[in-house]
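Down below is the structure, laid out as structure tokens.
Left out: one protein chain. Kept in place: all the others.
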Amino acid sequence: MSHETLIAALYVFALAAFLGYQVISRVPPLLHTPLMSATNAISGISLVGSLVTAGAQYNTVSTILGFVAVTCATINVVGGFMITDRMLRMFKRKLPTVKDKK
Amino acid sequence: MSHETLIAALYVFALAAFLGYQVISRVPPLLHTPLMSATNAISGISLVGSLVTAGAQYNTVSTILGFVAVTCATINVVGGFMITDRMLRMFKRKLPTVKDKK
Amino acid sequence: MTNYLVEFAYLIASILFILGLKGLSHPESARRGMVLAEVGMLMAIIGTLLHRDIVSYEWIIAGLLIGSTIGAAMSYWVPMTAMPQRTALSHAFGAFAAALVGISEYYRHGAELGSFTMGAIGFEVMLGAITTTGSLVAFAKLQGLTRGTPVVYKGQNIFNMSLLVFTIGIFIYLLIDPSASPVFYMMTGLAFLFGVLLVMPIGAADMPVVMSLLNSYAGLAAAATGFAISNNVLIIAGTLDGFSGFILSVLMCKAMNRSMTNVLFGAFGSDSSTAQIESGTEGTMREVNVDDVAIQLAYAKQVIFVPGYGMATAQAQHTVRELANVLESKGVTVKYAIHPVAGRMPGHMNVLLAEANVPYSSLYELEQINHEFPSTDVAVVIGANDVVNPDARDNAQSPIAGMPILEVDRARSVIVLKRGKGKGFAGIENPLFYKSVTGMLYGDAKDSLARLTQAVQHA
Partner (left out) sequence: MTNYLVEFAYLIASILFILGLKGLSHPESARRGMVLAEVGMLMAIIGTLLHRDIVSYEWIIAGLLIGSTIGAAMSYWVPMTAMPQRTALSHAFGAFAAALVGISEYYRHGAELGSFTMGAIGFEVMLGAITTTGSLVAFAKLQGLTRGTPVVYKGQNIFNMSLLVFTIGIFIYLLIDPSASPVFYMMTGLAFLFGVLLVMPIGAADMPVVMSLLNSYAGLAAAATGFAISNNVLIIAGTLDGFSGFILSVLMCKAMNRSMTNVLFGAFGSDSSTAQIESGTEGTMREVNVDDVAIQLAYAKQVIFVPGYGMATAQAQHTVRELANVLESKGVTVKYAIHPVAGRMPGHMNVLLAEANVPYSSLYELEQINHEFPSTDVAVVIGANDVVNPDARDNAQSPIAGMPILEVDRARSVIVLKRGKGKGFAGIENPLFYKSVTGMLYGDAKDSLARLTQAVQHA
């Protein structure tokens, strides 16, 4: 890792940290459970690292570790997004089905 | 500018844009005038570019341009921060001097 | 060219993740936000598949298929009440992936690593390993596979501390001599062990805080991976995650009025912490029966439901909704008061009630509803305990003193639905149950509510 890339990575980290703070602190308590599963899904981004390890045929050990990592990270991503969506679908402002009886 | 530096600069730009949006949209109308002069002061950051131009003795033209640029940018920075502070000092929640009569 | 394309895909993916999380600031925009985040993930994956190092795709495809199947199955069949466990398990998978990538990076480059990259890989592997086993223990406790109570022994904190210091020492050694591979594997092993030791002494009830922290670690592990392989999308997504988890755990601690240290090292809920001063818990509890309560409810102007952990264990959310429907059809105004730490997960009650089709405009947060109790005819406490404990407000000696509560005791009448004399998560007595305004309706929350619904219909 070169000098410049390191510095740039630190900038990206610092800015992302601020942004994370700003964005997350605006999520209302109502949506904290979906938030947990959504960030859980996003943390499956380590899939990106796993894919290269699994497909690059550096050596057998790497390939096996990579394969397991891809499987695990995919569980995380797919499961996380699906359950988040399942939860969010349940949040409704008003129900059209419930008649306003008197 | 190398490939990596460019990419990194784009990331920094994108993140800063988001952050700018988030941060600025939380400034109340009460403070919009100080906000204008504060960002005005911060935009004097081009001073950083000017300093190198003025002091590097690349050639006479650069030095002169650099000198003028340093002067202009400094006016911007110093003036901007001073006036912002002058304004902000005026904003008071409650005045101790005003007696609560009645 | 491909390289530019890939980098561009990563940049867009990062932006989409941010937009996705921004969407969660409102329930109206939340689903759209998640679609953006999903597209972002897809772009990151597709971009990566174009990476020039990748030469064979069979293992990748196999992994993707198996993972998707398991992930989809898990999210499809898990009941809403088991969300805490599912999240813990999912953390374990994500963190394990990060740890494995780190190990394989070390395996490949070993001695050639510079100290900076070694540092990044070290962080990645350690955070990944701790999170993996920590989350598994959390899962086991929440699922009831092991005892939920804290496992404590004398000198535990000192032992853990020494182990931590030792591990950090090893890590520093590695930074100086990255080629010492046995040391690396020892460090990895210790980190896996440390995850177990860290979570064992924490009670099941404190798991939500722990899980949020583990979420945070999983995110930071991903960010460290990003530093190790110079990939910005990993850094951004990981950092966003890291902060999200951290903020949630801080919010939870605040809502419980406890410090993070106390949660992590206090072994709250273990037998040693029961010495305490209670007030107003002499006297008798007044038991009421279903028919009396039904009459009260049917003729009330406004009823506020206060759900707690008991509603989750009884899976009573649908029955609550039915009772509310019947009451509303009789012209009663029904509101729901949601305490920020009711249940066992931030937002727990909100999801359950949303599942039962309660519109979120009827859910009120603590600050919005507390002033309404004095003008409320009946407050119905459904399996909540600590979050309505007036001692938190009145008794400075109480272990939960200072925790904000839902002030149901200010209502004209309070009905508490619980099975018996069971204590809440904090393990303390609740003087609310002894107040004259309070009536106790014993039984499983779901049963009681079903019987109430019946009775109100005929009242």
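Letters A, B and C mark the chains in the order given here, with residues in each chain numbered from 1 onward.
Everything that follows uses one rule, which is that a contact is a pair of C-beta atoms (placed from the backbone, for glycine too) under 8 Å apart; a residue touches a chain by one contact, two chains touch by 3 or more.
All values reported here derive from a predicted model rather than from experimental measurement.
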| item | value |
| --- | --- |
| Which displayed chains the hidden chain touches across the whole complex | A, B |
| Where the unshown chain meets chain B, residue by residue | 1, 5-6, 9, 12-13, 16-17, 19-21, 23-59, 61-63, 65-95, 97-98, 101-102 |
| Sites on chain A contacted by the missing partner chain, in the whole complex | 3-4, 7-8, 10-11, 14-15, 18 |
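Convention: only the chains that are shown with their structure count from here on.
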| item | value |
| --- | --- |
| Leading chain pair when contacts are tallied as C-beta pairs | A-C |
| Greatest separation from chain C - chain, by CA centre | B |
| Cα-centroid distance, chain B relative to chain C, in whole angstrom | 41 |
| Cα-centroid distance, chain A relative to chain B, in whole angstrom | 35 |
| Multi-partner residues of chain B (each touching 2 or more other chains) | 4, 8, 11, 15, 18 |
| Per-residue overlap in chain C, given as positions that touch at least 2 other chains | 18, 230, 232, 236 |
